[in-house]
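In what follows, a single structure is set out as structure tokens and then discussed.
The other protein chains are all here in position, but one chain of the complex has been omitted.
Up next, subunit A:
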Amino acid sequence: MSRVHNSRVIDELRDRIAGLEGRGSKNAAVLPFGVRQIDERLPGGGLAYGALHEIAGGGTGTVDGAAAALFAAGIAARANGKVLWCLTRPDLFAPALSQAGLHPDRVIYCQADKEEDVLASMEEGLSFGGLAAVVGELVRLPMTASRRLQLAAEKTGTIGLVVRRWRRQTEASDYGNPTASSTRWRVSVLPSEPLPVAGVGRARWLAELMRVKAGECAEYEIGACDAKGCVCLLPVSANGPDQTSWRGNHAG
């Protein structure tokens, strides 16, 4: 009898904590990857709506952020609705986003001159509601700014994605600094899927889940986004090259 009572008290307390954390029933929804191994590591079984998620590249991807942008595009493509993409460097090639499942009619680009304007536009986009996702390409994401974005996202249930790209590869150690984002990913390129003939197969990424609120870190070798924005788990390559050489460079 007392155990039943206890569990009810604990449930009540959990609800109150969830309420304090700003996770109402409306925002509890998640966007699953559709890959069981990834989803089971994420609380709720997917990327939380109404939260901020950080994605960075690894290796030279810290500078160009090519894989990270596609990973974000895939997530945004699977959410339903329009996407606001805030950036300062307009080098994103829209056909690639379209190939990752994000139709050009769905993306509104917001080009700013300064990083602060990107943050302000993201916050405005997140608090607007009615967008599927807000993506921002940022160099620096201070704790205060990320907290603001996270709060704006919580209010409306819009998914916030920050693609971190730095000016130099050495600056990427900044990725170790804490932010308020609920998950943090590093997506680096791996040699593509081998084909029986000469050519480049489906791109593969090493997606490292470096931080997740109420969850454990993990890493996956995944196939890049397909035409619907879905990633898939590809078996670990036995003859893959040694990745440790560059991974050791960035403690983070």
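What we mean here is this: a residue touches a chain if its C-beta (ideal position, glycine included) is under 8 Å from a C-beta of that chain, and two chains touch if they have at least 3 such contacts; residues count from 1.
Following the convention adopted for this analysis, contacts and distances are computed from a predicted model.
J.: Which name from "Branched-chain amino acid transport system permease protein", "Glutathione import ATP-binding protein GsiA", "Serine/threonine protein kinase" or "DNA-directed DNA polymerase" does UniProt give the chain that's left off?
T.: This omitted chain is identified in its UniProt record as "DNA-directed DNA polymerase".
J.: In the complete assembly, which of A:38, A:52 or A:70 touches the absent chain?
T.: Reading the full complex, the residue touching the unseen chain is A:70.
J.: Just name the one of A:13, A:94, A:143 or A:217 that touches the chain not displayed here.
T.: A:94
J.: Of the residues A:35, A:120, A:218 or A:234, I need the one that contacts the missing chain.
T.: Residue touching the chain left out of view: A:120.
J.: Residue-wise, where is subunit A in contact with the chain that is not depicted?
T.: 59-61, 64-71, 73, 81-82, 84, 90-100, 103-105, 107-112, 117, 120-121, 124-125, 128, 130-131, 189-192, 198-201, 203-205, 224, 241, 246
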